[in-house]
Structures are given as C-alpha cells and as structure tokens.
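Heads up, one of the protein chains got dropped from this complex, but the rest are sitting where they should.
Order as written gives the chain letters A, B and C; numbering starts at 1 within each chain.
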Amino acid sequence: MPPAHPFDFDAVDADKLHEECGVFGVIGVTDAANFVALGLHALQHRGQEAGGIVSYSPEDGFNSARRFGYVRDNFTSVSLMETLPGALAIGHVRYSTAGSKGAAIRDVQPFFGEFSMGGAAIAHNGNITNAEALRRELIERGSIFQSSSDSECIIHLMARSLQRDIPARMEDALRRVEGAFSVVAMTRTKLIGVRDPLGVRPLVLGKLADGGYVLSSETCALDIIGAEFVREIEPGEMVVISGGKVESRRPFRAQPSKFCIFEHVYFSRPDSIIGGRSVYETRRQIGVELAREAPVEADLVCPVPDSGTPAAIGFAHESGIPYGMGIIRNQYMGRTFIEPTEQIRNMGVRLKLNVNRALIRGKRVILVDDSVVRGTTSRKIKEMILDAGAAEVHFRIASPPTAWPCFYGVDTPQREKLLAATMSEDEMREHLGVDSLKFISLDGLYRAVGASEQGRNNSCPQYCDACFSGEYPVEPADMIEKGFKLKTAAE
Amino acid sequence: MPPAHPFDFDAVDADKLHEECGVFGVIGVTDAANFVALGLHALQHRGQEAGGIVSYSPEDGFNSARRFGYVRDNFTSVSLMETLPGALAIGHVRYSTAGSKGAAIRDVQPFFGEFSMGGAAIAHNGNITNAEALRRELIERGSIFQSSSDSECIIHLMARSLQRDIPARMEDALRRVEGAFSVVAMTRTKLIGVRDPLGVRPLVLGKLADGGYVLSSETCALDIIGAEFVREIEPGEMVVISGGKVESRRPFRAQPSKFCIFEHVYFSRPDSIIGGRSVYETRRQIGVELAREAPVEADLVCPVPDSGTPAAIGFAHESGIPYGMGIIRNQYMGRTFIEPTEQIRNMGVRLKLNVNRALIRGKRVILVDDSVVRGTTSRKIKEMILDAGAAEVHFRIASPPTAWPCFYGVDTPQREKLLAATMSEDEMREHLGVDSLKFISLDGLYRAVGASEQGRNNSCPQYCDACFSGEYPVEPADMIEKGFKLKTAAE
Amino acid sequence: MPPAHPFDFDAVDADKLHEECGVFGVIGVTDAANFVALGLHALQHRGQEAGGIVSYSPEDGFNSARRFGYVRDNFTSVSLMETLPGALAIGHVRYSTAGSKGAAIRDVQPFFGEFSMGGAAIAHNGNITNAEALRRELIERGSIFQSSSDSECIIHLMARSLQRDIPARMEDALRRVEGAFSVVAMTRTKLIGVRDPLGVRPLVLGKLADGGYVLSSETCALDIIGAEFVREIEPGEMVVISGGKVESRRPFRAQPSKFCIFEHVYFSRPDSIIGGRSVYETRRQIGVELAREAPVEADLVCPVPDSGTPAAIGFAHESGIPYGMGIIRNQYMGRTFIEPTEQIRNMGVRLKLNVNRALIRGKRVILVDDSVVRGTTSRKIKEMILDAGAAEVHFRIASPPTAWPCFYGVDTPQREKLLAATMSEDEMREHLGVDSLKFISLDGLYRAVGASEQGRNNSCPQYCDACFSGEYPVEPADMIEKGFKLKTAAE
Partner (left out) sequence: MPPAHPFDFDAVDADKLHEECGVFGVIGVTDAANFVALGLHALQHRGQEAGGIVSYSPEDGFNSARRFGYVRDNFTSVSLMETLPGALAIGHVRYSTAGSKGAAIRDVQPFFGEFSMGGAAIAHNGNITNAEALRRELIERGSIFQSSSDSECIIHLMARSLQRDIPARMEDALRRVEGAFSVVAMTRTKLIGVRDPLGVRPLVLGKLADGGYVLSSETCALDIIGAEFVREIEPGEMVVISGGKVESRRPFRAQPSKFCIFEHVYFSRPDSIIGGRSVYETRRQIGVELAREAPVEADLVCPVPDSGTPAAIGFAHESGIPYGMGIIRNQYMGRTFIEPTEQIRNMGVRLKLNVNRALIRGKRVILVDDSVVRGTTSRKIKEMILDAGAAEVHFRIASPPTAWPCFYGVDTPQREKLLAATMSEDEMREHLGVDSLKFISLDGLYRAVGASEQGRNNSCPQYCDACFSGEYPVEPADMIEKGFKLKTAAE
C-alpha cells in the first residue's frame, strides 16, 4: 500500500547529515544579484529549504528578497530580479534544522540592520555555540530579535558596537561569538568575508575577468559564473573588498585550524576543490582505501546514488570487481517540508530509488554509501536489494561510524538516534541484516583526504572530526547548558 | 556574463529527443488515484510538462484533475487527491510538443467523454499520423473539439460509434486511426489497454498482491507501487480488465511488430525491462559494442550525465580504460517552459553541468553520450572539457546518427535542424571540433538490443528505426500533406 | 459566539432570488475585450461567481479567458488582457446555481465551437427548459459535452446544423430550444444578439461614438463605456452586426412578450432603463403604491439596504414619514462560495448589516424590503431592530409573495423552501414576529411598472410573473419530467 499522501518527504536525504547553509557574495559587476542567484543555484546542495538575496545600489539602496524553495524556482523571474539592482549583492541558502517547529520566512538570511553609519547585511554558514547566552544578554539590554536564528546575534552585536565603521563593528561582534562561522557580509560599498579561527566551514575567494570579486562557500559556484578561483579565505581571516582591492585582516587570536572533514565525505560538491584537492578525487580515494581495508569477494560494486558514487568507482577500480548501477535514482524528486513519521520514512525510499533488478539478480553485491546516520535508509535499501534476488549484500561505508552530533552548522539527529552511538559495528551489521558491514577507519579517512600517510594526528587532529570522535574543538556551551554530555575519559 | 534570467531553460535536455507521454492505470484497489500518482511519478521522465488523473467511484462518478508541472508538485496534496476517489483511475504525463504555440490545460490528458451508456476516459501515448484528416471529417459532421491534441480524435470517434458498449466503440475508433498508440482507458467498470498493431510504444501489465491490475508504459512504475510484472501488452492487442479478469482481444489485422528502438537507447528508464531485457544492461552493451567498433587510446572514459552513464560503464569495461565522473550534474535543475534562443541554449549547459577540472586536466578523455540531435550541447561540453585542460576529446555516441524526425510520439526538431541530416560523420566531427567522433552502427545497435547476432534485418527490420534510417513503418499522412518528403531511393 | 469561520457566506444575499447571468459584446473598437471587461463589471450584480471573455483578431484568432471571482479581480491585469486582442469580443458573468455540486471552470461561458466554416462563441442569459432532453439526444448522436450547463446545447445544435453560415446555424439551433434566452454570440466577423420569442430576459443595443456597436443585458453597462443607448433588442429578434451595419432578423413565430417583472423589482440595476423607464423610478413608484395600499402609523421609514432603498424613499415621500438609515451595510462584504448551513445563514446577517441603534431606539419602524424568499433574513433583521429598542416593526415588501420557483434563468430555492409557498400573509407575519407585514398587490406592481392603470391583464398578463402567480408562459419540460407540479385549477 502506498502512503496516503505519497510525496510528503524525501526519504533518502532524510537519513543523511545535512549542511545547513551556503553563502555567496559578489562585488563590482552589473546586476550582481543575478550572479548571486547563479552562485546559490550551484550551492543548492548546501541548503534546499530557503534562499535570500540582498543587493545594494546607490539609487535604490538596499533591497532584499527571501523565499522558501529552490533558487531556480524563485530567483529566476525577471520581475523579482529587477527588484534587486546594483553592483554588490550577497545571498544565502539554508536547510531547515531538525528541531525547529515550522519554518518562518523571518528566519531566512541574509539578515539586515540599519546602523547610524548605514546598513549592513550578513549571511552566515555555521553555528554559534553560545548564541543562546548572547541572545539572553542582548534582550536584557533592549534588542528585539526577529528570528529564531543563532545568526541574528551577529547583527545585534554589530548594532551595539561603538566602532564607527562597519567592518570594525563586525570584528567586535565576531570576537564575542563562539563556534563555527563563515560569514559573507556587505555594506553600501564593501563585500566582507570572514572565517572563524578554526576555519570549520569553507569560504573561497574568486575573481571575475572584468575585475569583480566573489566570495563563495565552494569553488563549484565560481565555475558557474566563470570566476577564477583565487584562494581560500584562511581560518581566522577577514577580507574586506572594495574599490577593486582585497584587504586582509586578522581579528582573532591564531589557533590550529580544524576544517570539517565531513565536507570531504559528503557536504561539498564533487566538482569543488578543497585544500587544493578535488573532492571527487578524495572520495574516489576513500573508496580505494576502503577496498584495501575491507575487501570482500563479490560480483558487483554498486553505489548508493548519488553520494556513494565516487567511492564506489574507487572501490571497484582498486578491487577489480565490476562497477554497475544496481540502484536507479528518480530524477524528479524534490524536497518537501512536512516531517514524515519514522514509519513513512522507512517506506519512502522506494519513491526515490528503484533497484535495477535484472542486474542484481543472483549477484553478490557490494553497496558503497557515504555514511550511516539512523540506518533506516540502509535497511530499506538492503531489503530492496534482497527482494530483487541478490545473493549477498555487503555494505562499505565511506566514513567512520557517526556517533556524535555536530554543533557547528550541520543538522544531526539527537545522539541517541545515531545508530553508531548505541551499537557496535557488529551490532549494526546484525541490525541492518547484511552479510558484512565495514566503515573506513578514521586513519584511513585521514589518509584519503591527504592529511598524512600516517592518518590522524591524535594529539592535535588536522580536522574537526567530532561527529566520529566526539572530540569537540569548541565547547558547545548552549548544548551543555541544555544537558548534552561531552565524551568522558572512559568512552 | 550570465544570462539576464538565468534559468529560463534546461539546456542539456533541450538538445535531446523527447518521449511525449507516459500512461498508467489501476483497477481494483482503494484510492486508485494515489497509485496512479505514484506510477506517473515513476514515469515522469516520459513527460514533464503536465499530468492528469481521472478516477471513478460509484458514489462520486468520474472526477478529473489536470495540472501543469511535475506530478510530485501537484498530485501530492491531500485536498487534491481527496477529489479523486474510487477504485479505478488512469493518468497521463505529457511533454510539450515543439510546434505548439503555448500550452493549454485543455490539451492535458486524460480526455473524457460522456456517452449514452456512460462515461469513458482515455490516455494516449504515441501520435496519430492521420489526425488532421480525421479532425476535419469529425468537425464537418458536428463534433466540437476542445483541444489541439491529435489524441482527441479517439474520443470523438468513440462518441460516434454505433456500438453499444465502450470497448467495442474503442475498437471501432482505433481501427480508423493510423500511427503509433498505446492507450489506457477506463469506463465505470473497466480498465482497458491497447497497443497499435506495430507496437511502437510500450505498454505493460502488472498485478498487485491484493488482486488489483495495473497498466503502465514501463515496468519501473510497477516497482514503485509493488506490483508484479505480468507481461507486455502485445502489439495489436486490447486487454479489458474487469472484475479481476483480464480479457484479451485482437481488434486489428496482424502485422510484424516495430517497437521503437530509441526506447532502448534513451526514452525508457534504465531500471525498466523491455522484451525481457534490462534497459540498463542493453545500454551497457551498447557501450561494449561501441568500444569494439570504435576503440581509441585514452586515459579516461567519462559519461555525459546522466543518460550516457550505462554506455560509458560498458565502454570502460570493454576497453579497460578507467571510468570517471568528469562532468558533474547539478541535482537541482528543473524543467521550465520558456523557449530559449539558440544563443542562450549554448550558454546554458553550464547551469546544469560542471567539469570536474582536477580529474580532466591533462587527460585524453572519451565522452560517451546517448545521441547527437542538434549538436549544440555536444559542442558546449567539448569546450568545457577543453577549457578544463583535457589533452584530447573523443566523442562516442550510443546511437547511430539521428537524421530523420520521428512522427510517432516523439518531439524532434524539423529535419533541417538535425545535425546528421545535413552533415556526414566527418563534417560533424569537424563541426564539433573534437579529436574523434564515432556513432554506433545500426547493426551494432541491433546486436546490443539483442535483436540478432547479425544485426538489422534490412528486408524487414525488427524495430522502428525511422529516426536513423528514414524508413517509416507507417506513412506520416498529415506530415506528407504538409510537405514532408520521404526518403528517396537515391538517399 | 461568532461562527468558527466567520465569513464563509453572504447572509443577506443568500436570501434573495438571483439573476444567473449577464451578457455583453462589442464590435468595431480597438481592444474590444477591455470594453467587455468594463461592461461586465457594470453587470456584475447579475452574476458574481465567474466571468469569461472571448475575443477575435485576424492575427491571433479566437482567444478566451474564464475565471472565478469578480471581473475587477481578474480582467484587470495587463498580462491577462493582452491575451485577448481584437476588435470583436463577447463576455459573460454568471451566478452559481443552487443545485450544482461544486463549480467548475468548464461551466463558465462563453462557450466556443470550431465549425468547418470557422469558430463561434456564445454567451447565454436565461435558461433552456428542454435542455436535458436535448442533451440526451445530442449525446446519443455522438456529441461530447464539456460542461453541465444547459447553454452548451446551443453550440452543439449549431455544430450539427447543415446551414453553411453561422447565423443561420444559430437560428436552426435556437428554434430547437425552449425557455428563456438572451444570447450574445460572435463569429470571426459578426456580433450577434438574440432574444427568445417571449423576451423574458433583457438585451439592449448601444452605439459607440466612433462607430462600434454594443450588446448588453442592461443600459447601465452602456454608460460605463460611454455608449449611446439605441434600443432594446425585441422579443424574438436576432440582430447580426457586421461592417458597421445592424441587420435584424425574425427567426421565430411571433408571440405576446413576457418580460420578467422581477427585473424591475430587484435584478436590474436602478440606473438602468427598461421599457423607457428608469428602474430606480419604477422602484420608487412601487414604494408609493405600497404606501397607498398598506399605510401604517410610524416614526421612521427605513430601507433594508441596498435593494429596498428606492421603494423606501417612495414610501417615505408618499406617507410623509421621515426616511432614515436604520440599518447600515458593511461595504467590505464579498461573495464566497462555500455553502452555509441554514443555521449559519441565520447568524450571518450581522456580518453584513448593523443596526443604527441610536436612530432606532424607541421608534415605530417601517422596514421596506424588495422581497421575501425564505424569510430567514427578514426574521434576523427584525430581531436586530427589536434588540436595538424599536417600539414596533412593520414590514412592507416591494413585491407580491414569492410562491413559485423561476425556471427561466433565476436561482430560486425549491418551492417548499419559499415562505410564501407554505404560508398565508398572516402566517408569515406571525412567523416573522412583526407588528405588521404587507406585500404590494400584483395589480399594484403592474401599476408601478407602468403596465396599465388597471394593473394586471389576467387574461394575457403583460409580464412573466410566474414566481408570484405560478403561471408559467413556457412549460418547464425538464422540471416536469423530474416531478415538478404545475399549479392546479384549485390553487
């Protein structure tokens, strides 16, 4: 029996971790908002719930449009884009956070504030781990919050700064803020980009042929507008771009960087380049590592589409087992906003994925997926594969067990919902009912991303891997206040 | 410079041939319309412009809903689906035809007619080649047409039949009709399926666990609702399903069948089964044939996503050259309805595809695509690949040159717009500016689809391959009247 | 307690008889559809549910737009009106009929048919009393109906006529049709107007300064576009307007005319002119008659707004009792489409009307209303007046008791719902709980409309007054088949 309202959800994606945001900004081009729309379209995988653009022109001042839904369904109409004139614009795409009860347009960024020296808009990727304490303090002092977003703290802190120019106010504000943030901001004349001292979330600088500058979460969004990739904004760096010049500032105390290793595994697009490496190549290399770490005799290496594809190609290449599309993805799935029950979530995978029965029948199949979160989708896929007549099913996972929630801008279930938080690898294998289940080791992952031949430097890890290790580089203050327990020495 | 309204089109798909319709029907289940919605969702690749569902319940009679846009964006709301009660329903998805000036909701099927013995609804996949002559005759006799669709002739012919039951009227009507048709129809008590004598378009029969029956363009839509694949409706067969029984009739004179070979190449979903073969496997085999027919030294086999992927996997496997994702497709592209200019069409590929630059750089790349229609997209892709630093670019095409328009339910450009209609393979290679360009031979294609080891039986071809060969199994009467020239003996 | 969803209905209007349609057409002006939109806006009181316009231009052919809701909310957008080019256009506004289960856009006129000699569109005001018999016959012969409207018969009869030009086909068709009809139609070159032989519904001819011609249900719609009133189309007349010429035809056998007397009482706008008399003046005169027929001592003459106003002015003038606005109407009520329960209908008057308490308190009040249908509103108004402290309440009704349904294009409740069908005047007074209740006499009404000093000619009444007298000038064949009982000699 199909569900009564069959498409109320997006079953496969619902069982993934989700990047919560993408940011993009352009200065120095005619109709900057059109470039931002294109950039956000290329960053849509970082946030599908809503998007917003703010632009500025001397004649029309600041203008803003915020919409639920895909960039292509909103920021494509002539009539809307004409309301966003000017040579300077920033934008934001966001994913809805699991806990929020009903999305509201007032939570959609960029956020805007009018100060005595002029207006500013900010777009934030990441998560402020002391946002609730800051919000309480600001309300106590008379600030009125318009959204439930942690990011709104930044603009209120800027409003209250005594500095006389906006970049300086932004430095003031961001020094009060803890957690992960890559921020793109704009004033009437400046495009500003900042990464937190650990550099948890990405942010890159690009340049257009005719002199404009671009800030973007990922390089794939530079490609779409034909911008040249200049460099990554460095952890703890602020760039202020104006009059064709890029000024670099260092508002924070220097620290060892902790880039999110999951950006390599899943969040970033495979055609983006991080740390000088193609994300696709890194993922393929994860497949190679996995084939070395956890080989198995089989007839077919089959990706769970689409995120498992590069690792499956690597696994097949390294193992010599033929690669094939055993699971076909429906191209016409969208994203909807109604929260499905656990039961419907199980049922729903079939709406998006179908088994290529003729290929699978009688074969020993290796399924390569990027991660296991709740395990609900994995279980369903295994059932579909067995129903189609597979002889054996082996799962190979391109990341270590996800045992801890992320508090730095990723939508993760509560810890107890994470399969790996409550089960060992063996228990998971049994729970999923597969012939074998193997995750790449943490060291294997570090090798694949090119950190070091030795793998992870346990005394000072080269990346933030809190979701695997439980080692949080920034203490999640708000969450601890709410009762979250950090990893104990015993664990 | 990005285009002013950046997403007004769908650049890659615009340079493909397009199946114009998918049909689906269910009898014998509660809330049949929900099953139809799921089935149409699985058939969405056969028509993205619009969809419609008609249902019947004894209490509420016939109800109908027709909408522009994707199935998942319309036939998902509780309030809409509640208007379609009953245990019997049929549905249709359609693609807009190139020539039509503006889409109108009245052109969206199913079409409905109230006769003295009760109502009937029909959904038609294919094209009636003598529709214009029939329409003139029917108007002369007092019929009032509501749409510009060729399919509407069928319901008017049924209305005028002197037969006293609806299936018999349908036989009457379809014997007047020439061309290609797979029709799913319903009365108050019967679900009916028919294929034209040549069996140009597909139609399959499925069965649900609890006794319901299903008719569908493809088997992939049986999978989504958990129906078992029973068999294909045979060319020239009519099935009348009622009271849990499937009655088979043969209203037409028997003829050798001419199934559309392009369904194997591109139209059908890879997880569908046609003639007992997985479409995916056929496409992979085309890649194998192509690697044998047209080998080349290279470093990377790279599909043009997504339709070129199975053939590329086959090519890589046969040739031993590594397979890799050199081109990344943006998952968030949709379909829009504004007709782009040729110039914008060239520019627009970048909105959907991006090159995986790090993978491509310095490599000799074999690009595997399913077909070349106008050639505009192929040229653009070649440029992107070269810009990214490829050393050589070799095109391998999984179908023979498309040199003739289809008149049997496929949206093709006029003959003079088809690259292969005006250029030899060599001229095309030069026009596209690639290092080599090879199409699979017609015999190779026939081998890959499993027709015969010898390939095509030229005295009586096993398939309709008019788009490649110019040999039309049914004379396109309306088009000839409008001036279309059939292939001459000299050609 | 207010109702849960407070505005789901339109309480006062719900207890009125309702004209079902207004028609309008223009030929010989640039952008004829704009004129039609204005005309329909002026005729909105004749039908608020939906409206439609068809236009023709040689370049663009026939175009059509049909919408639910007010004219001003639809036919006002540049983008819509630009789709209706040409110098010839017709339009229609309609009221929903009580019995229809859910309105459908396919029931909205004008109806269009493509014939072998070209297309035609028709807009019909009235009701065809043998429509169901005709529909059965047409379906039997192979016509496919698109709507549930009686008016669609006309276009199918035209389609099947053997005449070679469209006006002749229309004559053929209308000679088959019984009942009341004022039709405006168009071909590619002609604007056509017809009234049934009895002339039950109005239709007038106007002329624009620059040579264009206009057909309209009422003269008030000529005023809005600055057209000069030429004359009424006569009962049984067809006018064919083309090339600046008005040709008059007589397709029907001559009969004594039977114009609807309720057009004078309520349906027509007070600023329209019928039979050479201002409707406002006629209504004022009804008030004068009423004051003579049914005087009463009182302090205040108060209209039930807005339809009772002219008669109240006449009553006050004749009686010498001061006129005052004791009931204030909320200007912001609209029309909605949800069917209210009888209970909610009672409650709802207060949403539209409020008592001017300070004026009413302690006074003997004469309330002048145009008619009593179900009596629900009258009762509620009486209660509001008494709650506000009136000393006495006297109802004076500007029409005789409405005891019979209309079958000629007016939405009336079933006979048993009409208060006057089941109660004598005295019983009604008691039921309403007022100090006195008087209806104008049938003779008084005939005097007021200027028919004759003697009143009604009972042997051959000058008007159709079936709703008062039960004497139907055309036998309502379909209704009789369904069980409706005509007045017996005993009644």
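We adopt the following convention: contacts are C-beta pairs under 8 Å (C-beta built on N, C-alpha and C of every residue); 3 or more make two chains touch, one makes a residue touch a chain.
Predicted, not measured: the structure shown is a model, and the values here were computed from it.
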item: Partner chains on view for the chain not depicted; value: A, C
item: Touch criterion as defined above, residue of C:R72, C:R136 or C:R164 at the omitted chain; value: C:R72
item: Residue, one of C:F145, C:Y280, C:F315 or C:F395, that touches the chain absent here; value: C:Y280
item: Absent-chain contact - pick from C:A65, C:V108 or C:L359; value: C:L359
item: Contact footprint on subunit C, counting only the chain that is left out; value: 2, 4-8, 31, 34-35, 37-38, 41-42, 44-45, 48, 70-73, 76-78, 81, 220, 223-225, 269-271, 273, 277-278, 280-281, 284, 306, 309-310, 313, 317, 322-325, 328, 330-334, 336, 350-351, 354-359
item: In subunit A, positions touching the absent partner; value: 113-116, 136, 139-146, 155-156, 159-160
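Simple rule for what comes next: only the chains that are shown with their structure count from here on.
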item: Graph separation of subunit A and subunit C (steps between touching chains); value: 2
item: Rounded Å distance between subunit A and subunit C, as computed from the means of their C-alpha atoms; value: 63
item: Averaged-CA centre spacing for the pair subunit B and subunit A, given as whole angstrom; value: 36
item: For subunit A, residues contacting two or more additional chains; value: none
